[in-house]
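This part shows subunit A:
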Amino acid sequence: MQELINRAKELLENGTVARVLGWKAGDLPYNPEPAYFESAESLKDFVYNGFCGANLSKYMIEASKLEGKTLVCLKPCDTYSFNQLIKEHRVDREKAYIIGVGCKGKLDIEKIRNQGVKGIESIQGAEITDAADELKIQTIYGEKTVAYADAMLERCHVCKGKEHKIFDEEIGESKETKDGERFDEVSRIEKMSPAEKFAFFQKELSKCIRCNACRNVCPACSCRKCVFDSNKFDSSQKANVDSFEEKMFHIIRAFHVAGRCTDCGECSRVCPQGIPLHLFNRKFIKDIDELYGEYQAGDDTDSKAPLTNYTFEDAEPSIVGKRG
Partner candidate 1 sequence: MGAKKKQAEMIEEISGVNPLKCMKCGKCSATCPSYNEMDIKPHQFVSYVINEDVESLVNSKSLWKCLSCFACVERCPRDVKPGKLIDAARQMVVRKREQNYLTPDEIPELLDPELPQQLLVSAFRRYRR
Partner candidate 2 sequence: MSIEKKEFKPKIVAFCCNWCSYAGADLAGSSRLSYPADVKIIRVPCSCRVNPMFILRAFEKGADGVIMCGCHPGDCHYSTGNYYARRRMTLLFSMLDYIGVENGRTRVEWVSAAEGVKFSDTMNSFVEKIYSLGENVRLGDLRCRS
């Protein structure tokens, strides 16, 4: 982390960048938050640890409009989002100085809590430099230990890889964290009967409070004004008339980002109700991979997106029924 801070200071001082976009400590040990740093002095609050899950690429939409370059710290998975935003002309590559930061998996405080760890006062082992595979957690009930892997976000278990797809320089080591298959959960649901599927999603989606956190954090959901906030489809947000509206919101949200979603997992990370929203996006990604060839949004900045592309031989929609 110190190396990162030193380099940021250097770039600020020599005028390469006008500001630094990173994280600062939050009011609790496990909730650092995205922050701008405009002076070398202010960088004393800069943090980068296992809880810095936030994908900063979306912030660059606004930062691109500011005077001068912005130094932005992007984790490997965040760089896909940044590439996708370049492709959609939403960020200005020239306005960004990208430091690809190393990543050894990001942590999910809910997973720690679910292991019975309550009353957390401080956490050791979450620092990026730390090679420990265990977290030592001081709680008001005494010290607890949790295996690092057991506290990781779901997305880190199915990590796309620790390669930065775009960067000006790289700082920090990464560690492979992938120990699961990305589409296993989707496949499991696909195998259910219609009634089971419906029950599963009904249960999950009925928790939705339409707080819009998923939408607001999503780098692909970056419309100036969401269709659910405008009246273009007679669909502006209001009190739900019926239980279907949540489903409609989430289906349409996933559809709007289909072929553009990099599977960064931020939607599920920020959902206060713990809805596994990534299961929608990943279903589309799985279908696209299977039907139209493997496609990873954000892999590059110039390929044709699956939904703005076609071949004469594309599968017919009836394939949905035939696949069983």
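Quick note on selection: all candidates are chains of the complex that A comes from, given by their letters.
The working rule: a residue touches a chain if its C-beta (ideal position, glycine included) is under 8 Å from a C-beta of that chain, and two chains touch if they have at least 3 such contacts; residues count from 1.
All values derive from a computational prediction rather than experimental measurement.
Trainee: Okay, in this complex, which of 1 or 2 is up against subunit A?
Mentor: For subunit A, the touching partner among the candidates is 2.
Trainee: Which residues of subunit A touch candidate 2 in their complex?
Mentor: Of all residues in subunit A, those touching candidate 2 are 186, 189-190, 192, 194-202, 227, 233, 235, 241-245, 247-248, 251-252, 254-255, 258, 280, 283-284, 287-288, 291-292, 306-312, 314-321.
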